[in-house]
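Of the protein chains in this complex, one is absent; all others appear in place.
And then chain A:
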């Protein structure tokens, strides 16, 4: 039977590829849960500038577990993730290492990086309110999401999604678990449909008449309203107006995307260089222009499509303090049956 031989030759070819891949020492290996389409322009710019090639593997869940299992031989240099909870997790699972870099420390405000230098935020996004265009709404408090006047009018993705768990955890940090539970129950009672889908669906469902208001990330607004977006998405983007909500006693809830250097990084010097490059003015501009995120670097400007949403006043609760309430938040989601 010739077929198993072909399979064997595939395995052997793979082994050879593996040996040669490790031989190319000038590369930086990036494990990321950020979508390749979003980060490719950033990496291409780095490659052009430094000649260092970035190999990537994009994953969903289990990035930390994979790095752990690969152990001392792991080729991973840089670990890139969204959501600060995930970044805190990386550190807690022991797959990162502390680095000190004057460039990173100067470019990233201290509340947006790990105090020991294990992870660094590279971009910021806000959890904002999408509302039907004709609604008379100038400002909004997260607390009002549970107001019965919105009964059957609220759209939001799954409560177990990291973006929402972070929002609920922030609510707990502000008001305590008991009030958070009552609030979440109220929001649940207001849902116009199942808590499912993605943030863009909120805008689409507002245009479709399923809901009047909903919660989504700020950069989706830019992505939908961009002239590069498919025509139907531009319609969703135009159907909503965006309010930057705040907590009654705080600011707008923000989350980050960020990166860490892997504990056993084989190409650490280049890996740090990549991180430093990602907070340079050029790259921060790509985060702003290409991805419609808020740059972390003080003074770097967001894209006009994002700037026109209003001035962002990020909530002051430290990210680590919010992360501490994450598990509690996730359990609250279960307890009130938010996703049921």
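Some observations on this one:
As a working rule, a contact is a pair of C-beta atoms (placed from the backbone, for glycine too) under 8 Å apart; a residue touches a chain by one contact, two chains touch by 3 or more; residues count from 1.
By our rule, contacts and distances are computed from a predicted model.
Per the UniProt record, the absent chain's protein name among "PQQ-dependent catabolism-associated beta-propeller protein", "Phosphonates import ATP-binding protein PhnC", "Xanthine dehydrogenase subunit D" or "Iron ABC transporter permease" is "Iron ABC transporter permease".
For the options A:154, A:195 or A:244, the residue in contact with the chain missing from this view is A:195. Of the listed residues A:57, A:182, A:269 or A:321, the one in contact with the hidden chain in the full complex is A:57.
The omitted chain makes contact with just one of the residues A:145, A:207 or A:243: A:207.
The chain omitted from view is touched by exactly one of A:65, A:147, A:281 or A:308, namely A:65. Touch with the hidden chain on the side of chain A covers residues 3-4, 6-7, 10-11, 14-15, 17-19, 21-23, 29, 35-38, 55-62, 65-66, 68-75, 85, 89, 92, 158, 160-162, 165, 193-200, 204-205, 207-210, 220, 223, 230-233, 326-327, 330-331, 333-335, 337, 339-340.
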